[in-house]
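For reference, the structure is listed below as structure tokens.
Excluded from the complex is one protein chain; the other protein chains are retained at their positions.
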Amino acid sequence: MSAEAKNPYIPYPVTIEDITIENDARDLKTFKLVFEKPEHKKAFSYLPGQFAEVSVLGMGESPFGIASSPTEEDYLLFTVKLTGTVTQELHNSEPGRKIGVRGPLGNTFPWDRMEGKNILIVSGGFAFTTLRSSIVYMLDKKNRDRFGKITALYGARSPGELMYKEALKEWQEDSGIDLTLTVDREPEVPWDGKVGLVPNVLRELKPSADNTLALVCGPPIMIRFTIPALQELGFTEENIILSLENRMKCGIGKCGRCNVGSKYVCIDGPVFTFAELEELPAEY
Amino acid sequence: MKDGVISKQDFPQFLNHLKKNAKVFAPVVTNGEAGFKEWSEEDSVEFSYSNLKLSPKGLFFPQTETILSFDAGSVEEVPSHEEKMVVFGSRPCDSRALTFLDKIFSEENKGYNDPYYMNRRENAVMISLACSDPCRTCFCSSLGSGPADEAGSDIVCFDLGDKLYLKAVTEKGELTIKDAGKVLSPGDESVRKDAEKQTAEALESMNNLEADLPSVKKNMDDSFDDPVWDRLTRNCIGCGACTYLCPTCYCFDISDEERMYKGKRIRTWDSCQYASFTKHASGHNPRKNKKERLRQRFMHKLSYTVENQGEVFCVGCGRCITQCPVNIDIREIITTFAEK
Partner (left out) sequence: MDSKAVGNEIQKIAGELFRDDKIDVFIGFERATVPLKSRPCFIGKDEDGRIENLVWDSFCTNNLAAFLQKYFENEPNRRKKREKPYPRIGVSVKGCDTRSVVALVKERQVIRENVVLVGIPCQGMIDRRKVQEKVGTAEIVSHRETDDGTLEITTTDGKTRTFKKEEIMQSACIDCRYPMPEGTDFLLEGEAKEPGDGGYGQIEAFEKKPLEERWAYFEKEMSKCIRCNACRQACPTCWCKECFADHTDLKWIGVGNHISDAMIFQIIRVFHQAGRCVECDACYNACPMGIDLRFLTKKIVKDVDELFQYVPDFDVESTPPLATFSEQDKDTFITDPEKG
């Protein structure tokens, strides 16, 4: 076992192979990372929902949801929003730069429970990352049969702020998924998707709650209004799955920072059912 | 050999013997204050303290330590801590506190092993000094512990005035005593009785809060949004001294220090009492008031750790009570929720 695997604080060395600008505001970039050592790639075995700590030696670390699916075997994808010192350093980087990755960390979406079910995905803004991972995973030929109907609703402030535009185009053509896109306001550019906030469009679409699990990721305010909408549609608290974010450092449940009540977002989460969250204080 | 006796006068011989194979840490007065120092022959071991200002947690989990060093974007070196240590003079409450920290830093905690802490722990022999004269602010007996608690100790040492009685508690302790050979004389019935008597008297002298800890937890869990927290926390100035002195507090920060692409990633003590502890990069702060942060401290120690580690993370050492500039008293918190 390599030294890095025995010591959970040591990042695996990776190289930035490619950087894609995701939005018009140019503050969201997707980084394609490649492992330097094959044994690290092998050790980094993950499922959608998990996150990793991306490490820039000299600046620090930041946790990001893994945007790539394990079916995309040769690389990892992370979409990073420019907010602070580490993300600024990442945004200023060029392909070829060596950085580090620690992970995979946290729990996954409940793939055991999702077997054989219909899946509804509701997402807004730049929280869509781990859901990209989930959609690519489910649509993969090897996996598609394991799941029923897949419906997705993804919204952003404007068309330019939607991420993964190439993938979105592909999915709109793909019969394996029913994808609806929405923007908050009538846009200035030609647009043939919906217009309206995600919770309202959700009510309009009336997806069935029958044998369905809902994966919800978005900014706190979107979640606050989406959950009642889902409950109106008949979704139970156990069937609404959320992914939380909190400030993190170690990512392995030791530094004491990310707890919500007795649960730590980095080891007991970031994926929680709405039923589980109801038991916890609203400290997130 | 399960126990040993040595006169206080000859005690440095025992420490010298231990020093041959390990670094020995013992309470020594420096700058007018007793604290754990790496012992050498010129140092005189201090016995007359009730407890030291800083607990031995800093020997295993230092205030500042290097996680890794790097150069030009690559990890260069990862420190490993294989050196042997003997820690003499930790009070039973502080040794017990280390067993709680073990539950956080070891593999027991979701399979992640913290090698920096655990290596030091595995390479250390703990010789605790049982209490003969507990302070008014000590309340270990209210938390299921006592002045001669063996948790976390390899050897428990009793200060019987002119002599010291060493009682092995673990195999490591037995080996340590056996290894000392002629430096220690074997214990006898009278010395054991003296030690027992000392412990019984010490226990007798302590006030017990008479609080049922499971009820405290239940009441705290039920009262999360109760206005009682406004009343209990309004004195707090958020100084964080309690968390730094506490032997069971372990929150830490990780940051990088570099100069011209060379540097290190360090781990430093941090405190849930600071406003920036939980502040997101977006500016959102889940615990933006002092009340929320102080409530977190008590919920963590008296409720969450019970759920996750099976222990109340307080050993009754009383340091927070003595030092708090505004006299927030954890005993009052416990009794408030015991009665509710």
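Letters A and B mark the chains as written, and numbering starts fresh at 1 in each.
Rule of thumb we're sticking to: contacts are C-beta pairs under 8 Å (C-beta built on N, C-alpha and C of every residue); 3 or more make two chains touch, one makes a residue touch a chain.
Every value quoted in this text rests on a predicted model; they were computed, and no experiment measured them.
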item	value
Of B:Cys93, B:Leu245 or B:Cys317, the residue in touch with the unshown chain	B:Leu245
Per the touch definition above, residue among B:Asp71, B:Glu174 or B:Asp329 touching the missing chain	B:Asp329
Touching residues (missing chain, whole complex) on chain B	31, 33, 48-50, 53-54, 63-64, 133, 135-137, 231, 234-235, 237-241, 243-245, 253, 255, 257, 266, 268-271, 274-276, 283, 290, 321-323, 325-327, 329, 331-332
Touch residues of chain A, complete complex, unshown partner	60, 84-85, 88
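As a working rule, only the chains that are shown with their structure count from here on.
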item	value
Chain B to chain A touching residues, read off their complex	67-68, 70, 73-75, 78, 104-105, 109-110, 112-116, 224-225, 250-256, 258, 261, 263, 265, 270, 272, 277-282, 284, 286-287, 292, 296, 299-300, 303-304, 307-308
Residues of chain A touching chain B in the complex	3, 6-11, 13, 57-61, 83-84, 87, 97-100, 220, 245-247, 249-250, 252-262, 267, 281-284
